[in-house]
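Yeah, one chain of the complex is gone here, protein chain that is, but the others are all in their spots.
Showing subunit A:
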Amino acid sequence: MGIKIGNAPFRDRVQEGIENDFMRGAVSSAQGRFRSGRLKAAEELGDWEDWRTLGEEIRSHTLQNLDYYLEQLSEQVSKRGGKVFFAQTAEEANEYIRNVVQKKEAKKIVKSKSMVTEEIGLNETLEKAGAEVVETDLGEWILQMDEDPPSHIVTPALHKNKEQIRETFASKKGYKNSDLPEELATFAREQLRKEFLSADVGITGCNFAVAESGAVTFVTNEGNARLVTALPETQISVMGMERLVPTWEELDVMVSLLTRAAVGQKLTSYVTSITGTKQEDEVDGPEDYHLVIVDNGRSKILGTEFQSALHCIRCAACINVCPVYRHVGGHSYGSVYPGPIGAVLTPLLDGYDDHKDLPYASTLCAACTEACPVKIPLHEHLVRHREIIVEKEKKAPRSERMMMDGFAKWGSHPAAYKLSTKMARKALKPWTKEEVIQSGPGPLKGWTDVRDFPAPSEQTFRSWFKTRQKGGRS
């Protein structure tokens, strides 16, 4: 599918989201849990702001020296028997992986959760090539059965409740039990166990790769990444080119920030690293290991004012606090990356043509910026996107441009400004009833469709002040 999900216009996607009561119930209760969990975990750690600063420093240092660390990583992985492939585009990445799979004559592939493989649309490529791909993260597995894209970057099936999940299990896998989470999970575990045992290739994403040692690290709660990496003899890890840290020491900091920001946990149940192939003195490990490092538009962001967007560690804290996301849900964004980070990242990776509405899907309330564990100024990036859409891409509606031309004249000519403020009450008179406008003209319509607009004051402040200065009574 790739980064773009769905073709409906933004407005329609939003409307669909707003009308989906099930989804909204599920999302808002999940947000509530994540939100309090994150705050509690941050408080327990103490000095949260210092940790954030440290996180930002590590990310920005790594990105500033990305070439160096990527080279180091690649050397280390090669030294330990792995093959490293730099893919400039999604197509290149897919092609490389397809070749590996075909050479192995692999029939079944098990995957652990990976956003970058969603971004490049890997599953589709492999399925077209005749392989069976099984997602083993519980949420991803559910979505795969439903042919539904993820709506969240950490908990991809966030928009579904347990009744819906039971339905899916029943219709697709013959499940007969209740919608108790324990029973659902037991069933999934039994089903997936068989898949792990019969898979020929394992594909993982990568939370962080450690440059100094070539260790590719996954942070999970279900332990599925362990099974994906432990059983099949051929292993492929796919990582966005920015997802690395210099040493184990920085990994420690980043994992501490990630698990707390993402799910409010001190640590997830599993943190797994794999380093190349099975060495002579080792008892296990893959026979064949490939690390695919994906650019797909990232290097274009380097060196621009958006560089800090590459600091993202995909924790979803910004998504979990976003009130817009809460009401419209992840699919409304039309991208595998939803929420504030999605609205920043998607146009950068995939252009403005299909995603020019995303930067406007925000009130600029900055809750995202405040929550981000690596201090990405998300709301500022959204304003920059808007600036580019208006001034460079010239994609703003004509009526809006005309209004803003008027604004510039109004704001820079005090006499005109003064006159118009004086006239405002009179001008709105035809629409005003008992000091309230319930159905306004032109641009006011969007406002009055959903709330009342007050009548302008009888006298502007400036004329009151002037009278008062002259000694008149107010």
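The rule we apply is simple: a contact is a pair of C-beta atoms (placed from the backbone, for glycine too) under 8 Å apart; a residue touches a chain by one contact, two chains touch by 3 or more; residues count from 1.
One rule holds for everything that comes next: contacts and distances are computed from a predicted model.
For the chain that is left out, the UniProt protein name among "Phosphate-import ATP-binding protein PhnC", "Phenylalanine--tRNA ligase beta subunit", "Lactate utilization protein A" or "ABC transporter permease" is "Lactate utilization protein A".
Residue-wise, the contact with the chain that is not shown comes from A:W447, picked out of A:Y68, A:W248 or A:W447.
Residue A:V328 is the one among A:A90, A:V328, A:A343 or A:V374 that touches the chain not shown. Interface with the hidden chain, as seen from subunit A, comprises residues 11, 14-15, 18, 323-324, 327-328, 360-367, 369-370, 383, 385-391, 396, 400, 404-405, 407-414, 417-418, 421, 424, 436, 438, 443-447, 449-454, 456-462, 464-465, 474.
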